[in-house]
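All protein chains but one are shown in place.
Should a chain be cited, it is by its letter among A and B, assigned in written order, with residues numbered from 1 in that chain.
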Amino acid sequence: MSEALQTRVLRTEEDLQAVAEVGRRLLYPKRVKIKVGLGTCGVAAGAQELYRALCEQVAERGLDVDVARTACIGLCQREPLVDVQVPGCSRVLYGDVSAEMAAELLDAVLGDTVLTEHVIARVDEDEDIITGSTHRVAAERTIEEVPTFAEHPFYAAQRRVAMRNCGIIDSDSIEEYIARGGYRALYKVLTEYAPEQVIGIVSASGLRGRGGGGFATGRKWASCRKAHGDPKYVICNADEGDPGAYMDRSVLEGDPHTVLEGLMIGGYAIGTGQAYVYVRQEYPLARQKLLQAIEQAQQYGLIGKDVFGSGYDFDVRIARGGGAFVCGESTALMASIEGRVGEPRAKHIHTVESGLWEKPTTLNNVETWANVPVIVTRGADWFASVGSEGSKGTKVFSLVGKVKNTGLVEVPMGITLREIIYDVGGGITDDKEFKAVQTGGPSGGCIPVEHLDLEVDFDRLSEVGSMMGSGGMIVMDEDSCMVDVARYFLEFLADESCGKCTPCREGNLRMLQILDRICKGKATMDDLALLEDIADVVKTTSLCALGKSAPNPVLSTIRYFRDEYEAHIRDKRCPAGVCRDLIEFSIDADACICCGRCANECPVDCISGQKGKPPAKATKADREKGKAGRPFQIDQERCIRCGTCFDVCPVAAVERT
Amino acid sequence: MPTVHFTINGEPVSCERDAMLLDVALAHGFQIPALCHHDAMEPYGACRLCLVEITQGKWNWIEASCTYPVRDDGIEVLTHSEKVARYRRLNVELLLARCPESEAVQRMAREMGVETVRLPADGADKCILCGLCVRVCEDLIGVAAIGFVGRGPERRVQTPYDEPSQVCIGCGACAELCPSGHIRIVDDLNTMTRRIEPFNTEHRLVPCPECGRGYVTEKQLEFLRRRLGEKAAAALSCATCRARIRATELRRACASTTKTL
Partner (left out) sequence: MPVVEAEVAAKRVDEVVAGYDGRKGSLIHILQDIQEDFAYLPRAGIERVAEKLDLPLADVLRVATFYAAFSLEPRGEHLVSVCLGTACHVKGAPRLLDAIRRTLRLEQGCWTTEDMKFTVKPVRCIGCCGLAPVITVDGTAYGRLTPDKIPQILKRYE
């Protein structure tokens, strides 16, 4: 809810400060502020209804309460998430707040009590990462009974730099962005630094591309600056194609201005004022937020001609993806912006020399751009003080799958997988056995338990046959079949291949066919050898990175889980009980209590029996009255192995073999 | 343009900087198989048969030579090493599984020693998706009667909506370049029609004024007139008759000079 301001072009530091003041009043009003997380995740969990219910309640009861919006707060597992800020007190985060709880929540807030079942953590102080200053939220008193974020296992190890504003500001408010140091870096750059100095700072920071390539950002900018061609272009890759990764979406929905500011700084450094943000077609909300942010920045003169009176002109356009994973690859992305199909080209001539419309182009990922303003204001040393030897700074991971705490986590590079999965993630759901963590999306691999103490950074992950990718981290447990996982990725890659070159187009399809046969128990050990051969030619001779990395899921699962492949092939058995053609469900007649739930739920009506008292307990009288039941049985011919009966049986009488 | 010096199979060669490795190798007499390559057009890099092994300092890798611009002195290129041969064979095996009936792919497979295909041969036709037909029609002829549709394994070449083409001129360049035998020009001199298979497109043939054989389509003649203006007159008889006419004129010319001598 931005205050309607008489917007004018900002020219000086004082101008920025004035807007910051407005933003601060919005962030920390003198009345109760209840902030609802309305990112795509929150909305999917019902946060929109909660927001409306809160507004209605506030209006009905005539309360002086600010019902505000924010985007992703991070702990997606507990959506809908709500922040409650009473002036002078700790700010409290609540989770799993349904729309029906609106009245209850307001009561608790006004009655100065805490909803203990829903409370997650408290904030006493907000840090402005850009300037390093802090704002004391709990100026008068702290709510001791609620743990602080630093004490909460999900948040304790996290350090939010790229996501510094997500969940804190209303992403519709440029004033709030400016209140937290926004556009200060741009001002500094345009008034104090020459382009080469900016490149120097970014290089010294050690920032590496966060989209998957991990290429040294400073070096990329330097090459582009040196290249000949006019105009040059800066592009933000917001295609985020890795299934399971959604950090870019969250940054765009929660803090679109940081990307714009980063682009402007990068543009200035390489010598251009022309930018594109290429947004995935599946992210309409992110695109909408960006468009809005651009308009707001234009109104303040932060995008347009002669920004801050420096003579720097900047214009940014949004390009939309059309639903093609391959367009996350830089040359395909640029072809797509040009209105062509996303067919990659050989990269012997780099895009920094000849990219968009054959002009020198710098392409970086959303998260990379989001780090740039911070590097400029806090300096290269500050940024490099966190992270590992070869990978500086923090990285946002989407921790999903079979972990207790799923969500977006931003942690220093060099943290171990074990710390992420068990400390931050809280361990495996239902306390099952950890089996593997899949990183790097379809280009990455599966990492088994023996590498849990691996430090997470660009180089270490590659060493064990996986890669960082964009930061997707999918945790799998004993119930995941690794052959099925490999098959899943191949199906994805075969579908997304652009189809230009022989190895990727034909090879991925053939590998998928072989994996299909393995999952159906129709393969031989020769097939495994053939699979490895095809994986080799696809990896070595494909034209682009999609093809070259497509065999990684297969190769890494064969490397670490060969026994599972052999079980499928030799024994026609799926140890994890996933591959439908290799499992069978049957009902233990002795254990069956004849409740009939399985038959009710069975989607293909293949379970028959008689509801009533189980035979062991039925008396003669029961039988005479027709109250005796008959144990239920599954018709194996018609059973589709969906596992519903297995899930719903109250006494676990359904066996899976 | 500076010159680059390097070796192919141990032999010293040189070329202009940024020349494509395949072109350089072929020019020096080295044989490198390729299916999607043609001198008249930009390299495409699709078939992945023109692979070579390159060593540069401590780096060693496999590269598609048609799209590799030579920039560095001292690289060592091998066109038929064990490694390269293996990857070529695997790619041919993939193509053969796709197009078991294609004579060109069969021939290449034989030459490379690929005897069995370990994959189900389930391709629908002989198209290997080299793109030569699409590229020649769009880039050289400028008509774009056919194009790629779909993505990945669904990719195929067809006319818009798979219907007879409205813009095809029946020149047959696509068939001329098709390495696998998928595209065929079928001329029926009785009915004076030309069919472009498998694109479902038919044209009327124009008879040669000299011998009466149908030799060119109406649309192609029109196209030539538009493109060449007066010079299109040369196309008004069939190649055989043209050659005969020219030979006759030459003989006459020689005869008259000998007379004067």
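In this section, contacts are C-beta pairs under 8 Å (C-beta built on N, C-alpha and C of every residue); 3 or more make two chains touch, one makes a residue touch a chain.
Quick caveat: nothing in here was measured; it's all calculated off a predicted structure.
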Residue touching the undisplayed chain, where the options are B:P69, B:P100, B:G123 or B:G147: B:G147
Omitted-chain contact residue, chosen from A:E13, A:E192 or A:E338: A:E338
Among A:T70, A:Q296, A:S398 or A:T557, the residue in touch with the chain that has been omitted: A:S398
Touch residues of chain B, complete complex, unshown partner: 138, 143-151, 159-161, 167
Contact set of chain A toward the excluded chain (per top definition): 40-41, 43-45, 76-77, 79, 240-246, 249-250, 281-284, 319-325, 336-342, 357, 398, 400-402, 406-408, 438, 441, 472, 474, 476, 480, 485, 488-489, 492, 496, 498, 601, 603, 640, 642-644
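Throughout what follows, only the chains that are shown with their structure count from here on.
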Chain A and chain B: spacing of chain centres that average the CA atoms, whole Å: 46
Residue numbers on chain A that touch chain B, as the complex places them: 324, 341, 345-346, 348-349, 494-503, 505-510, 513, 526, 530, 533-534, 536-537, 540-543
List of chain B residues in touch with chain A within their complex: 44-49, 51, 62, 64, 67-69, 71, 87, 90-91, 94-95, 97-98, 118-120, 128-129, 131, 148, 150-155
